Structure formats: structure tokens, C-alpha cells
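So, subunit A:
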Amino acid sequence: MIAALVVTRSWYLVLAAVLFAIGATGVLTRRNPLVMFMSVELMLNAVNLTFVTFSKALNDVGGQLSVFFVLVVAAAEVVVGLGIIVAIMRRRPGATADDISELKG
Partner candidate 1 sequence: MSVELVVFVLTAAIILSGAVGVIVAKNPVHSALMLVMTLFGIAVLFIQQDAHFLAAVQVIVYAGAIVVLFLFVIMLLGVDQAEDLRTEPLGSQRPIAAVMITGLLGLLIAALVAHSGAIGVPSLNGALKNGTSDSNIEVLARALFTDGVFAFELTSVLLVIAVVGAVVLSRKPKRAASKASGKAAS
Partner candidate 2 sequence: MLSTALLAEAHGAVAFPLLTVLVLLPLVGAIVVAFTPSRRPDNARMVGLLFSVATAALTIYALVNFKAGQGFQFESKHSWISRYGISWHLGIDGISLFMVVLTGILFPIAMVASKPHHDAKPYTAWLLVLQAGVLGAFCSLDLFLFFVCFEIVLVPMYFLIGGWGYANRKYAALKFFIYTMAGSAMMLIGVITTAVLSAAGGKVTFDLVEIATKGNIATVTGRWLFLSFALAFAVKVPLFPLHTWLPDAHTEAPTAGSVILAGVMLKLGTYGFIRFGLYLFPRAAVYFAPALVTLGVIGIIYGAIVATMQKDLKRLVAYSSVAHLGFIVLGTFALTSQGLEGSILQMVNHGVSTGALFILVGMISERRHTREISQLKGLQKSAPIMAGVFTLVMLSSIGVPGLNGFVGEFLILIGSFATRRWYTVVATAGVILAALYLLWAFQRVFHGEPDEANKNFKEMTLAEGLSLAPLLGLIVFMGIYPKPVLDRIEPDVKQLIEHVQNNSNYHQPATSSGEAVAP
């Protein structure tokens, strides 16, 4: 029975979707901004996985090319994001995402 199981494209895609959802959950529920960033990274990785899966399924190089750029973007984003966090934390050590809510209304 198990032998009959073939790993199809959908398996990868669904895995990616779940990963994406987990990442989104992290953004919605975690208060530590660093963990929120990590969750965003999870989401990006989910997308990367999707790209690669499609790339394989289509026998097309475009998807892998895209992943390459996503990686670069993610790296740059992390640098800037961590920079911002450093700037904030320096002023308010230990602040959570919820603490940073002076602007509202």
C-alpha cells in the first residue's frame, strides 16, 4: 500500500503551503521581533520550495533562477531588519513587538 505512494508535485507544494502557514502563524503570534523575522524567513523558504518544485515539474530553469534572487533579497532584508532592531533595542532593551505601539489611532 505504501509502495503505491508516489511522491508527486503536490506533496512538495502542500508541504510548502504548510510551511508558509506556520511562518504566518509565527508572525501573528510571536512578540519577539527577531522571531517574527525568522517566521518571515520561513515563509520565504516555503516560497522557494514552491519555486523549485515548479521548476522541476516544468523542467524549467526560471524557477531556480527566481530562488536565487529571493535568497539575495532575504539576505539584504535581514541585514536591514536586524539593523533596525539593533537601533530600537539600544534605546529600549528587551522591547517586544507589542511594546512598540506608540503610534496608533
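One rule holds for everything that comes next: contacts are C-beta pairs under 8 Å (C-beta built on N, C-alpha and C of every residue); 3 or more make two chains touch, one makes a residue touch a chain; residues count from 1.
In picking the candidates, the idea was that all candidates are chains of the complex that A comes from, given by their letters.
Fair warning: this is a prediction, and the values are worked out from it, not measured in the lab.
Engineer: With subunit A shown on its own, which candidate in 1 or 2 touches it within the complex?
Structural biologist: 1
Engineer: List the residues on subunit A that touch candidate 1 in their complex, please.
Structural biologist: 2-3, 5-15, 17-26, 28-32, 34-35, 37-39, 41-42, 45, 48-49, 52-62, 64-65, 67-69, 71-76, 78-80, 82-87, 89-90, 93-94, 96, 98
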